[in-house]
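Missing here is one protein chain; the remaining ones are kept as they sit in the complex.
== chain A ==
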């Protein structure tokens, strides 16, 4: 387990920034709630076995007691480095993203299952969309009862969404909570 180097940090932050925008500041500067320190420590990112974890400083200090090869996980895993060296956000980061997301998409109840099986969001399944979403922005997908279902990348801006037909793809799928079942062993 080690802190991210500069290159890795930019890669992670770029990904997160796509979803959270200026709210990234709140993620980085989030004060921890456990621990005896006064002033409280921060939450920080750690790399362990090609995965990036988001955990409070106190927790990380405690985790140093466990030897490196025996440590399975610490805090929340938010993504991993692929074999080719690029960074991917995994579905575990959903809660973090949902709390700070700038662009959101709400799905109609009929379209929920399709999305949870890993398909992209079509215009027909779109119930609501945040204003001013541009193509390429990171989008968090919600059900109509405000439960985050996953996230993806907007394929069209809000303006274009109005005009397209019902079968056009609006959000490209990246991760959804269905993966907890489908890829249980990978996570």
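Definition applied: a residue touches a chain if its C-beta (ideal position, glycine included) is under 8 Å from a C-beta of that chain, and two chains touch if they have at least 3 such contacts; residues count from 1.
In the analysis below, contacts and distances are computed from a predicted model.
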| item | value |
| --- | --- |
| Name of the absent chain as recorded in UniProt (options "Exosome complex component CSL4 C-terminal domain-containing protein", "Mitotic-spindle organizing protein 1", "alpha-glucosidase" or "Nucleolar complex protein 3 homolog") | "Nucleolar complex protein 3 homolog" |
| Residue of A:12, A:60, A:141 or A:161 touching the missing chain in the full complex | A:161 |
| Given A:6, A:69 or A:146, the one touching the chain that is not displayed | A:146 |
| Absent-chain contact - pick from A:47, A:94 or A:126 | A:126 |
| Contact set of chain A toward the excluded chain (per top definition) | 21-23, 26, 30, 33, 96, 99-100, 102, 104, 106, 126-132, 144, 146, 158-159, 161-163 |
